[in-house]
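Take a look at the structure below.
Showing just some of the chains, left in place.
Every chain is named by a letter (A and B) in the order it is written, and numbering of its residues begins at 1.
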């Protein structure tokens, strides 16, 4: 491992948020984007081929070292406290906002058929959605969109990486999961 | 909640069982194993209504949303069963009124599933939490600090409002906020350039509302002596300067 890679590794390791290439570049001063990207690619390959306990995830426009999903059970045992789960309602509301953004609350409620104020508030508090602006309509309603934290949570590089909406006609007998 | 259970009878809301009328509809379509593009509307409507009746008989609270959907279904059913008066032009299947939103709703339910299948942070994968364990962390930071988000900002503001007398509550309509925003923009420009003409100020103001907002901003800034307004004697050009 060369020195630059080791330094970048230490930065990734010390950061609690994904680091962009530009961020790494600005910290290192001397390096250019290409060099940083190469070092990141090398690190990613090394983690992969070395079958390490972690891997390099490309999320929310940056890079973050994360533990391998296959070890989830052990880490959950270590952490004991379970993270707050998203309710089915919150998840569906979030999916609507992710796919339809920029979107109004009334659009969300039209799709779901129910008042969604409380759910929106929850998503807001968890910083998964944000106000993108206001619509030029009576009452100037807020326009919602997803946040960086949303991308981080679902391991998405950017919004383009959202899985394509399924064509219902191709699905046949399968039904969406439900908690019920 | 547990303490109050003795006094008040436990009441279930239909909304606790189904997210909403769409959700119940999905359940019925699924249960009957029918094609959503060819819904047997009479059957589904009947089952839907029976469901609501059954819930009511169990003293389960049925929210208005569910009743609205029942009415919609009944209306579609009647249009399907009764032959249309005017034959021809745009004879769409009346069921499309419910099929379209239902299909879109289903599609998003699948999308929600797709999201859940990804490697979720703090569930499937874990990242480093903080800077502890780094050599540089020994410097530390002063205690009692929190990471800040927009909602924390608002909450902080609400806390303050709770403490002050109602007489001091001010009305924060979006309009007053637009004025504040405009003040900030004008301050930015003046900070950069020192001055600008009145004309420039109103340029690119798309709507009448925007012009009024700008004008109110100028008045407010003048009141606070953030700007000086000058008019050239000969040309008549009005110019505002950084106060």
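Everything below uses one rule, namely that a residue touches a chain if its C-beta (ideal position, glycine included) is under 8 Å from a C-beta of that chain, and two chains touch if they have at least 3 such contacts.
Computed from a predicted structure; not experimentally measured.
Peer 1: With only one chain per type on show, what's the overall stoichiometry?
Peer 2: Full-assembly copy numbers, per this file: A x2, B x1.
The definition used in the following text is that only the chains that are shown with their structure count from here on.
Peer 1: What does chain B use to touch chain A in their complex?
Peer 2: Counting only chain B, the residues touching chain A are 15, 17, 19-23, 26-27, 30, 36-37, 63, 65, 69, 101, 103-116, 118-131, 134, 136, 149-151, 174.
Peer 1: If you look only at chain A, which of its residues touch chain B in the complex?
Peer 2: 10, 13-16, 57, 64-69, 72, 75, 79, 83, 88-89, 91-92, 94-96, 98-99, 110-115, 124-125, 127, 130-131, 134, 139-140, 152-156, 162-163, 165-166, 168-169, 171, 175-178, 180
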